[in-house]
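For this depiction, one protein chain was excluded, whereas all remaining protein chains were kept in their positions.
Here the chain labels run A and B in written order, and each chain numbers its own residues starting at 1.
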Amino acid sequence: MQKMPQWADVVLIPLISLILAALLSALVILAIGENPWAALKLMVEGSLGSTYAWGYTLYYTTNFIFTGLAVAIAIHARLFNIGGEGQAMLGGLGVALIALFIPWPHWSLALLGGAVGAALFGAAWALIPAWLQAKRGSHIVITTIMFNFIAAALLNYLLIGALKPSGSMEPATGRFPEATHLPTFQDMFSTAETALFRGAPVNVSFFVALLACVAVWALIWRTRLGYEIRAFGQSESAAKYAGISPTRIIVVTMLMSGGLAGMMAINNVMGEAERLVLNAVEGAGFIGIAVALMGRSHPFGVLLAALLFGFLYQGGAELALWTSIPRELIVVIQALVILFTGALDNMVRMPLEAMFLRLRPAPKPARKTEPAE
Amino acid sequence: MDFLTLLQVLDTTIRLATPLLLACLAGLFSERAGIFDIGLEGKMLASAFLTAAVAAVTGSVLIGTAAGIGAALMLSGIHGLASITFRGNQLISGVAINFLAAGLTVVIAQSWFGQGGRTPQLSGSARFETIDLPLAGEMRGDIPFIGPIYAELISGHSLLVYIGLLAVPVTWWVLFRTRFGLRLRAVGENPAAVDTAGISVVGLRFAAVAICGLLTGLAGAYLSTGLQAGFVKDMTAGRGYIALAALIFAKWRPWYALGACLLFGFLQALALRPDVIESTLGFEVGVQLLDALPYILTVVILAGFVGRAIPPRAGGEPYVKER
C-alpha cells in the first residue's frame, strides 16, 4: 500500500527535517549567547544580498552539486560513497597536472581537458574500492573512508615534494598558466557601467554543474544503464536473475560517482585557486552526503540542496567574520541535516504516515483487494 | 636501533594504542550486537573536548572524565535512537555523529574559552598522572633486560592505559562467559531468535550502544588528558576510523583487537620517529606513507587477501519483526 502521497515523501519530509535541523541550530546559536534571528539575517544578507554574495554562494553551490550528484548516483545503486572527499582531492591533482603540463591555447579547451582529467582521476580513486566491493565483497563504506585518508597522505606527499615549485615554502603547486584561467561571472556578466559579481569566484563551471544535473537525470531515469543501476540498487539478486552484472554496475556506477566528485576540481582548483593547494576540497566531499540525502538522490533535489548548502556555507563564513560564531557552525548544521534527512528519516516519516492513513477514506467494501504479501 | 630506543618506541606504542584499543573494544560491543558504528571518531572527539573542558574548569580530571563519558553517551543515545528506535541507516547516523562532534566541539570551545576552538592547557590534577608500579625504580637498574622493560614499558602509564589493557580480558569474559554476552552475540547474529525467546532486542542493543559510549568516552578522555594536555580541534585525527579498521582486522574478537591496536599503535609510534626508521632500514621512509599505512593495511585486509573477516550476520540491519 502507498502509505502517503508522493508529494509528501518528496517535499514534506525533507522540509520538516530541514525545519528541525534549523530549530536545533538556532538553539545552538542561542546557547552560545548569540541571537539566532540576527544571525539568520546576517547570513541572508551575506549570501544573497548582492551579486558579490551570490557569487560566493553559487561558487560553493557548484562544488556541492558535483559532490552531491556523486553521492546520489551511487545511492541509486545502493552504494554509499563516503569517498567523495578523496575523489575530489584526486580530481584536483588531475586538473593540476593537466593545467600545468599541457599548453592550452584557450580556456574552453582547458576546461574540457581539465574536466576530463578531473573526472578520470576522481574515477580512478573510486575504482579500487569499487572493484574490491564487486569482486571481494569489501564494504565500500569502509574502503572509501580509508581512501580519503590515503588520498590526503598522497597529496600531502606530492605537494611538499614533487609538485612544489623549487624555492617555494608553501605546500602547493605553482600557478596555472594564464590560458587555463576560467571566465568568472564577473567576466561574463559585467557591463562597462556596472560590475557584477565583482571579485567573486563563481565561474563558468557552474553551468557545467547544471549540465551534469541534467545528464545524471537522463542517465538514471531514461537510459538502460540507469534502469539497470536502479534495479541493482533495489535488489542485487533480482538484477542477477535479469542478466545485469553486479560487477559491471558497481564499477561503472562508482566510476561515474568518483568522476563527478573529481569534477568538482574544475571549480575550486581551476576556476578559483588556479593552483592546487593542500586541503583544497574543504569538506565539500562530505557535504555531498548531506546534499544527496536532502535532495532525495534526485538531480533536481540535489541542485536545490546544493543551493541551500551554498547559502549556508557562504552565510556561515559571513557569520564567522562578523560575530563570534565560528565557521564550524556550518558543520553542525550539516550534521543535523544528515541526521534528520538520513538517519532519523523514520522519526519524521512514521507520524506523517500515520496521519495520512487516518485522513484516508475507509476502503470501499465493493472493491475488495487481497492483502499484499 | 639500540635496546633503549626500542623500549622508547614500544612505550610510545602502548600510549598511542590505548585510545585505539578503548575505541576498538567500544566498536566491538556495538557491532557484536548488530549496530555498525562509524561514529567512534565523533564520540571520542566529543569526550576529549568535554573531559578537557570540565577538567580545566573544575581542576579535577575525574569529574572531567565523567563529563566526557556523558558526552559520548549522549551521542550513543542519538545513534541508538536513529538506528534502533527509528530503524534508520546506521552508517548515515554514524557520519552525522562525526560531523556533529567535529562542529559542536569547536563551536562550544570557542564560545566557552575563546581560544580559537581549544581548551586551556591542562596541568596537575586536571590531567591523569602516570602511575609508577611498585618496585619500578629498583628494578630499572638492578635487573638487566627485564628491569628496564618493567620500569620503562610496563610501569609509568596513566590509569586509563591500565584500564584499557584490563578491558580486553573483561570484554572476552563478558562476551563468552556470561548470559549478557550470549544474548549480545545472539542479537548481532539473529535478532529474531532473541526476540522470539522473549528478550528485548531494543534493550540489548541499547545496552551495547551504551557500553560503546562508555568506552569511547574513556578513549576520548585519555586523548585530551593523558596523551595530550588539553583539547584541540579535530584532535582524534582519524583514530576512530583506525579503531574501526582494527576491529575488522581483529575479526570482532577481543584478544585479536589488542594485537591489532598494538600494531597500529606501533605504526603511529614509528611515524613519530623517522630517525629510528632511517637508521634501522638504512633509507628514508616518507612520514606520509607511515600515516597512510594503517589505512592501506585495512584495505588489504578488507580485500580478503589475509584471511576473510566475517562481520556479525545481522550487522547494519535494523530489526523489523517478521514471521
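Quick note on the criterion: a residue touches a chain if its C-beta (ideal position, glycine included) is under 8 Å from a C-beta of that chain, and two chains touch if they have at least 3 such contacts.
Just so it is clear, contacts and distances are computed from a predicted model.
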{"item": "Chain not present in the shown complex, as UniProt names it (candidates \"Nucleoside ABC transporter ATP-binding protein\", \"Putative tricarboxylic transport membrane protein\", \"Diguanylate cyclase, GGDEF domain\" or \"Menaquinol:cytochrome c reductase cytochrome b subunit\")", "value": "\"Nucleoside ABC transporter ATP-binding protein\""}
{"item": "From B:D11, B:E189, B:D234 or B:E317, residue that would touch the chain that is not displayed", "value": "B:E189"}
{"item": "Options B:G181, B:G259 or B:G286, residue touching the unrepresented chain", "value": "B:G181"}
{"item": "Chain B residues touching the omitted chain (full complex)", "value": "176-183, 185-186, 189-190, 192-199, 313, 321, 323"}
{"item": "Missing-chain contacts mapped onto chain A", "value": "1-3, 218, 222-224, 227-228, 230-231, 234-235, 237-238, 240-245, 357, 360, 362-363, 369-373"}
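We take it that only the chains that are shown with their structure count from here on.
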{"item": "Contact footprint of chain B on chain A as seen in their complex", "value": "28, 31-33, 80, 82, 128, 132, 136-139, 141-143, 145-147, 149-150, 153-154, 156-157, 286, 289, 293, 324-326, 328-336, 338-339, 342-347, 350"}
{"item": "Residues of chain B defined as touching chain A within the complex", "value": "38, 78, 81-83, 86-93, 95-100, 102-104, 106-108, 110-111, 114, 117, 238, 241, 244-245, 248, 286, 288-289, 291-292, 295-296, 298-299, 302-304"}
